[in-house]
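The other protein chains are all here in position, but one chain of the complex has been omitted.
Here is chain A:
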Amino acid sequence: MNYHWDWGIFFKSTGVGSEIYLNWFVSGLGWTIAVALAGWIIALALGSVLGVMRTLPGKLLPAIATAYVELFRNVPLLVQLFIWYFLVPDLLPTPLEMWFKQGISPATSAYLSVVVCLGLFTAARVCEQVRTGIQALPRGQNNAALAMGFSTAQTYRFVLLPQAFRIIIPPLTSEFLNIFKNSSVASLIGLMELLAQTKQVAEFSANIFEAFTLATLIYFVLNMSLMGFMSWVEKRVRIPGMMGGSK
């Protein structure tokens, strides 16, 4: 079988407008980042609230948060994505449904579904990290804050959360990286993110190896730079005197 190697393929014209293949990768990477960052904001906000709920006294709030985590952790991501993209729009009130199906472009509706899906999916994982972080703190922290006359809200706001978030930066980093990797499922509902663009380049140019090699490289570099960024953040916010904090 003859395979026509051509590493210069990325700078050749796609035949669509005046674009070269590299433009497609760049636009795909843009979508990947846009999906991951928007999803991460939802995941971090919702995950923190749920994580706090799991550690609160009482029965009802922890139970709700636990149920959420079990539900979102035990259904495959792809099933969740199909539910958000195919099923949920049909459940919306008619004006909203029409807006989702006809008022916005297919790319936008796919984008919204993926962002909500990844946000809620990752929130369950963030919740577990936040809970672990809070529970890892010595009991004395909570008791001391209450003894000082702090309300529960103040205890979390000023004492528990600032410490817990610092502890959990490493596991949160891996969730942050995961959301970038997981965003590739968007290609299965037609959003032209990095993986979908790669497949399209492979199809158009027939240079499968080159296209997938570049995509792999982009994901690899993205992953490494995010990891570097997060360890920089971790160093900046480290508490002096704690494990690993003394330099």
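To be clear about the criterion, contacts are C-beta pairs under 8 Å (C-beta built on N, C-alpha and C of every residue); 3 or more make two chains touch, one makes a residue touch a chain; residues count from 1.
Here is the rule we use: contacts and distances are computed from a predicted model.
For the chain that is left out, the UniProt protein name among "Hydantoinase B/oxoprolinase family protein", "Branched-chain amino acid transport system ATP-binding protein", "Glutamate/aspartate import permease protein GltK" or "Deoxyribose-phosphate aldolase" is "Glutamate/aspartate import permease protein GltK". Touch with the chain that is not drawn comes from one residue among A:F158, A:F209 or A:W232, which is A:F209.
The hidden chain makes contact, of the residues A:F10, A:F165 or A:Y219, with A:Y219. Mapped onto chain A, the interface with the missing chain covers residues 1, 3, 70-71, 73-80, 82-83, 86-87, 90-91, 177, 181-185, 187-188, 195, 198-199, 202, 208-209, 212, 215-216, 219-220, 223-224.
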